[in-house]
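Since the structure comes first, as structure tokens, the remarks are kept for the end.
Left out: one protein chain. Kept in place: all the others.
Which chain is which? They are A, B and C, in the order written, and residues in each are numbered from 1.
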Amino acid sequence: MAVPVIEVKDLHTHLVTRWGTVKAVDGVSFSVGESETLGLVGESGSGKSMTCLSIVRLVPRPAARIVSGEVLLDGEDLLARSEREMQRIRGRKVAMILQDPMSSLNPVFSVGMQVREPVAAYHGLRGRALGRRAAELLAAVKIPSPAARLRAFPHQLSGGMRQRVVGAMAIAAPPRLLIADEPTTSLDLTIQAQYLALLKELQERHRLAMIFVTHNLGIVARMCDRVAVMYAGRIVEMGPVRELFTAPAHPYTRALMESVPRLGARRELLTAIDGQPPDLAKLPPGCAFAPRCANVMERCRVEAPPEIAVSAGHATRCWLHVPA
Amino acid sequence: MAAESANATLALPGVEPTVGARRARRRWPVISTSIIAAFVLVALLAPLVSPADPYEQTLRLRFRPPVWDERGSWQHPLGTDRLGRDLLARIVWGSRVSLAAGVITVLLASAFGAAVGLVAGYYGGRVDAFLMRVTDATLSFPVILLALILAVTVGPSFTNVVIAIAVILWARYARVIRGQVLTLMELDFIAQARVAGAGAGRIIMRHLVPNTMNTLVVLVTLQVGYVIILEASLSFLGAGIPPPTPAWGSMIAEGRDFVTSAWWVSFFPGLAILLVVLAFNLLGDWLRDTLDPKLRQL
Amino acid sequence: MIAMKRLITFALLTLGVTGGALAAPRIVDAQQKPELTIALSSFSAETLDPVLQGHNVKYYLSLMFDYLVGTTPDGQPSANGGLATRWENSSDHRRWTFHLRKGVKFHNGDEMTADDVKFSLERAMGKRSTTGYAGPLRTLIQAIETPAPDRIVIVTKESTLIIPTYLSRALSTEGVVVPRKYIEANGDDVFARKPVGTGPYKFVEQVTGSHIKMTAVDNHWRIGVPRYKNVTFKLVPEETTRIALLRRGEVDVADVSRERVKELEREGFPVHTRREEAILSVWWVLAPDGWPAPMKDKRVREALNLAVDRAEIAQSIFAGHADPAPIPLGLSWAFRDVGFKVTPEMAYPYDPARAKRLLAEAGQGSGFALDVYAFQLPGLPEGKAFAEALAGYWEKVGVKTKLVPVDYPAFRKLWVDRKAPGVVGYYNIANRSWIGAYALLEKMAYGPSKLNDTVNDPEIDGMIAQVMRQTDREKINALMRNIFTRLRSEHYGVPVVYLHSPYATSKTLGKWNPGSVMYDLFLDELASSK
Partner (left out) sequence: MIRFAGIRILQSLIALAILSVVVFALARATGDPLHMILPMNATAEDYANARAYLGLDRPYVEQYLSFVGRVVQGDFGTSLRARRPVLELIQERLPNSLRLAVFAMTVSLAMAFPLGVIAAVNKGRAVDRIAQLISVLGQSLPTFWVAIVLVEFVAGRLQWLPAGGISGFASYVLPGFTLGWFVVAGMMRLLRSGMLEVLDSEYVKLARVKGVVEYRVVWLHALKNALIPVVTFAGIYFSILVTTAIVVETVFAWPGLGRLAYDGITSRDFPVIQAVVLVTGVIVAVVNLCVDCLYAVIDPRIRYAR
């Protein structure tokens, strides 16, 4: 694989709350190459969004702090950059699409102003050229009559349309890495499918590396090349999509897969994962999934499992796979 | 706080540790409440705490400076006023009058205002329109003018000052509470209560009042300071709490011509007002931050 | 989008400019500048038409208008201070002839003739007029004849001496002469906004609540070529502000409170004092049928007088700018005219013990309830403090006083309607010449048909009635002396102190005698180059 666009090494981000320090991201490492899409999957609170925010260094101040690790963008460590330099990287090299389209656009400014703003900053265009480029961007995300839309205000657009505008802004530079944080969760299904197709198309056209955060396994199957399953701030399993769907190594991944209805499968009860998501402030020693793990062993409760390679490009953190 | 993770914290540029911030918000505003408690205590125990009779005049000892001045004496630690009365005694007794004026006025105004707000918000339609027009009319009637008219008509007195301010102030509460009730009415639990056959009275008392109580508490604390200041301005115009009753506002007004020659006459009551009003405002801010961050109206 | 930024930069700009203004150089103390500015704490009604408010706005009217009979700063009639150069009366004192000055022009160029004087006098007695002393003129004057453009004869129903002084600058504004043609052409309302007179200064501009501007007539018979081109009266209610204006040289004359005089003199500001400008008199409100219960007894009235320490009040509340006053309603400037000698034993001693004894003798040993009304008055910023002190003194002799805070109009309504018999009020009655004193006694000490009576003594009523018809000056003086003596012996009221009113001036103003005429600062003397 060529030099990865983005490489995260042993990233730790802690959150100080009233109930003690939460290790939101507890040693995460992964990398994504050009035109490749990595899916970040996990229940809410598993640290997937915090990981993305850590990459663009926008963790909610003053509560959160990036404690340690490296984030290499084209080999350059973002954590070592000054705030001014980061500000120039955001949007130009690393773009992001947020979850809720209804509130991603500033309600009191016109769509045009919000789209023109990044284009002017990245390409130094002014006046009519700027207007034309903005319209082109909207057209690129398949928004009908872009000129009219530029004059409209966010509350006059539908959810899907708004998410497309956000998409247009994301590819304004175009960036090297696009992070999509559950972009379609609040869209209804038909719009969802169109938007995912659009993202795919944009990725191919601009050869973007993409991190796709979601808890919807169906989307993962369609969009991602590789998947990382996160649980309690750690990646418990990462590997090519096909392998995880067909031969999940980690019990949590397996449980996730079994909780998704399959076409044509026999009609038996879907298994739900019992127990509660872990309290990140008071993580038990050993494997965080132990309390809810079907094949928990004595060792799991005592010692945190290391990362073990299951096959080429497919690794997991689970004692089951440790050679005895 | 939990100990940092094993590997030492990387002093990463642009990611600065901020410890103070997290603790500040939670802490109960100790300073404000202790100031208020102190003054309330002084007001309650005025007879015991006061060094002298606030009314007793000795013209000979007129404009005596505070004790640390060479002409000052421990008999009048904070000095004496224009009629030779002990300043400390008058401030102590004055706390009773000024705090009472502030608190009573605000309670009266908030009770009446909240009632109007609740009814207007709940019933809506013509009732709401009418009540809101009365509120608008009241809001456009200047407080100071009404106090002046009352003072001139029936003579300035404690009750007149309280009435004059309360009669205007309620309109602000009415408008804020009504706004809140309108938003609450949109929520489903009101509809459910109605479906369950609850009458207007029950709904207002069990649902609307508790939910607007936070806002009311915040408004009340913020307005006590405002009323005490307003009383001082009225005294300046001769329509505040009348002499010889010791009240901070009138004491400052009396001392205003001697800002240089006898600075203490208006300085110390001014300091008392500053502390109390500051305390109430900061308490109000804190209450709003914790109880009702959404409160965007004053 | 960038509107927000522009607003903020504009706001910061304002702050910047303020900073710039802050560094502006101090206004240097002007030497003989062509401008005279006077700051006063109250303009009363601020009216410019002499018939509207009458005496208490004379200090600016006297610059714009002339009076029929002139007066010197110390209140004596003067032939070169008014429009009449000479006046004499018929033997039966019922025909008063005034010879008018020639060549006097109104500000709008009209020639001043006897016609204008007749018109002005009738206007002063007319329905629209609310001046203080038009009453006696309305009852006395039978006819006004104008035999020649420079002569006017006033015929009275009965013989009297008061006509010249009632139409003089010493009393009120009934004697002011206004332009007949101008008023008949433009009407009273226009005249009330743009007055035209014959005085040394022409009206320029008035902004109510702020200032009145006048500019000098080139050469005026009264003051010659005026030393000040423009005169401005500024209304500055707050004492601190008046003194700040004085320090900055923005104002040349300012009335200041007695308490700030020492401070100003220390800073080298000359302070001119109008000595005994007013007498602070306290009185009891009568009942509809006369004296209310406790005060009916003369001993109670005397006791309440003895209980008050006038010297301490003068020293403390009035910072030494006052002197004890012995005679109820005793206007000292009139004493000189009528030859009334104030003997030492007339002064009330401070004798609380004797006061208590007298109260016991009068059966009030256990004290009685007495409401003291407290209010502020123009020229008496110490009003409320004085009332509190007064109540304090009476408390010490066992009287159960209650301080009732009101404002003056509310007290006056109670006093005139006699709704609250026995309560106590006060006023700083402006000092005045004998004719003014007579006119005051005729209001506050004269029983028949006068609402404001505070004495209700038939013997005094008789004497006052005689003065009006007396034409022998000696007899008038004797009557006035007897009135004052009886007021003192019967203790009709509590005279407290004579108030001296200080006026601080800029260091470069030069000689100025504020004079001793009611409500008149004789600023034209200041501007005179004669």
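FYI, a residue touches a chain if its C-beta (ideal position, glycine included) is under 8 Å from a C-beta of that chain, and two chains touch if they have at least 3 such contacts.
On a predicted model such as this, the values are computed, not experimentally measured, just so you know.
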item: Which displayed chains the unshown chain touches; value: A, B, C
item: Residue touching the undisplayed chain, where the options are C:His99, C:Lys181, C:Arg247 or C:Arg336; value: C:Arg247
item: Residue among B:Val217, B:Leu278 or B:Leu291 that touches the chain left out of view; value: B:Leu278
item: Listed residues B:Pro51, B:Pro77, B:Gly124 or B:Gly270, member touching the removed chain; value: B:Gly270
item: Where the missing chain touches chain B, by residue; value: 18, 20-22, 24-25, 129, 132-134, 136-137, 139-146, 148-149, 152-153, 225-226, 229, 232-233, 236-237, 249, 252-253, 256, 259-260, 266, 270, 273-274, 277-278, 281-282, 285, 288-289, 293-298
item: In chain C, positions touching the absent partner; value: 1, 4-5, 7-8, 10-12, 14-15, 17-18, 21-24, 26-27, 45-47, 49, 52, 54, 127-128, 130-133, 135, 189, 192-193, 207-211, 234-238, 240-245, 247-248, 250, 407, 409-410, 412-413, 416, 439, 442-444, 449-452
item: Residues belonging to chain A that touch the chain removed from view; value: 56, 58, 62, 87-92, 95-96, 98-100, 103-110, 117-118, 121-122, 153, 155-156, 166, 169
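Here is the rule we use: only the chains that are shown with their structure count from here on.
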item: Between chain A and chain B, centroid-to-centroid distance (C-alpha), Å; value: 50
item: Euclidean distance of C-alpha centroids - chain B vs chain C, Å; value: 44
item: Residues of chain A whose C-beta touches two or more other chains; value: none
item: List of chain B residues in touch with chain C within their complex; value: 57, 59-60, 62, 82-84, 151-152, 155-157, 238, 242-244, 254, 256-261
item: Chain C residues within the chain B interface of the complex; value: 239-240, 257, 259-260, 263, 312-313, 315-317, 374, 376, 381, 384-385, 388-389, 392, 403-407, 409-410
